[in-house]
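Every protein chain except one is present and positioned as in the full complex.
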Amino acid sequence: MTLQLLLYGTLLAAVLSFVFGLARLSRFAAVRGTASVLVELIRGTSLIVQLFWIYYALPHLGIELPKLPAAVIAIGVNYGAYGSEIVRSAILAVPKGQREAAIALNFNSYQRMRYIIVPQALLRMLPPFGNLQVELLKGTALAYFIGLGEVFYRTMTQLNYYLYLLVPIFAGLLVIYFALSQLVLLFYRWAERRLAAGRM
Amino acid sequence: MDELIAALLRGLWTTVQATFGAFALACVLGLIFAMLRRVRIKWIAVPIAWLIEFIRTTPLVVQAVFMWMALPRLIGMPLPALTVGILALGLHYSTYLSEVYRSGIEGVPRGQWEAAVALNFSPAQKWLRIILPQAIPPVLPVMGNYLIVMFKEVPVLMAITLGEMLLAANSYIASTFADGIVPYSLVALFFLAVSYPSSLLVRLMERRLNRQRGA
Partner (left out) sequence: MSIQAEPVAEPEVERRSVRPVVRYRNICKSFGELEVLKGVDLDILPGEKVAVIGPSGSGKTTLGRLLMTLEEPTSGTIEVDGELLWHMEKRGKLVRANEKHLHRMRSKIGMVFQHFNLFPHMTILRNVTEAPIRVLGMQREEAERSALEMLDKVGLADKRDNYPSQLSGGQKQRVAIARALVMNPQVMVFDEVTSALDPELVGEVLAVIKEIAADGKMAMLLITHEMDFARDVADRVIFIADGRIVEQGPPSRIFSQPESERLQSFLSRFRAGYRAER
């Protein structure tokens, strides 16, 4: 279940990172403004508050969500907002000359982004995304608060039967998270190497 | 409604206490961690590095609950939630701050270290008078950001029964059977009301600092 949260949450967060990130770079002030406001709102409150709001408060506005979707949405939206900053600054970091060369060759703005700018920005995005991914993994533990059966929750519910094993159980739980986060970081390092092969 | 606001304000106060207490701890512990990592002796520096990594990449909520259940047993007496909360939150974020300190220290130009040696400063003097005074000001905005982050993370300590805002909202809902929408929205609003202006202040501080340094 933790892995499911990780997977779906990451997918949603990745998509939203790009959506918000590109929106904040848009030529249209309205798009830029809306995205910026949304991102500031999301970054101004924490994941746990957002999770509670989505799961416990939304039903009173008519939207009732089961646990997994609620958690995935909360995680995706929260980390998507932080991810948008990563996307935005990576794109801004691509040298100005690349954009000019693309204009000179008469690429339209979609082509410019898709073939020239974003591929170069992608490599720069990976290290911070790796860190964000680890934060996301930690965030999955918060689903405990809405009773979603991920690994922390299950540990807690079974804990009373095994209180004498408190320290080993928690140590083990922490080790599981640690191992997962190291795997995540290794994956990102591998991805960095693949992407940079020969080119940069 | 008034009771709700009153309860939330009480929770806000607890949140603020937890934040500053934990931040103070994180600042001190973070510096200690940062210096330990620089120690030449491999079998101190490396395990410390791994420890920092371990604490940083595992969830705060798990660490907090662990400490809440294990510490009283360990020292034989009960501990208030605020204390454990400060310990857990402070420990967790000290790992981030140690990284911040590290980057500040590495930002100090090579020549400063050499000058300290040339002038025959003792290690303590070198750190206190030369290095840290140059390392810390540039990273103050980042530290400010972490203060804000910690503030927003405090509700996680609800798991160890800390009476902060979210818990206050929960108790209110439980005891009055109210709709979740108003209490939780108010909690969100309270957080925004504190964190957004704070983040603007931090950005202002950053801009002023950059101007001073002629960046």
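We just call them A and B in the order they show up, numbering each chain from 1.
Basically, a contact is a pair of C-beta atoms (placed from the backbone, for glycine too) under 8 Å apart; a residue touches a chain by one contact, two chains touch by 3 or more.
What you see is a predicted model, and the numbers here were worked out from it, not measured in a lab.
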The omitted chain touches A
Missing-chain contact, candidates A:Val37, A:Ala101, A:Val167 or A:Leu183, resolves to A:Ala101
Which one, A:Leu51, A:Ile116 or A:Leu180, makes contact with the chain that was left out?
A:Ile116
Contacts of subunit A with the absent chain, listed as residue ranges
95, 97-98, 100-101, 103-109, 111, 115-116, 119-120, 123, 198-200
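Heads up, the rule we're going with is that only the chains that are shown with their structure count from here on.
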Taking each chain's mean CA coordinate, subunit A and subunit B are separated, in whole Å, by 22
Residues of subunit A touching subunit B in their complex?
40-41, 43-46, 48-50, 52-53, 56-61, 134, 137-142, 144-145, 152, 156, 166-167, 170, 173-174, 177-178, 181-182
Touching residues on subunit B, where the partner in the complex is subunit A:
53-54, 57-63, 65-66, 69-70, 73, 152-153, 155-156, 158-159, 166, 173, 179-181, 184-185, 187-188, 191-192, 195-196, 199
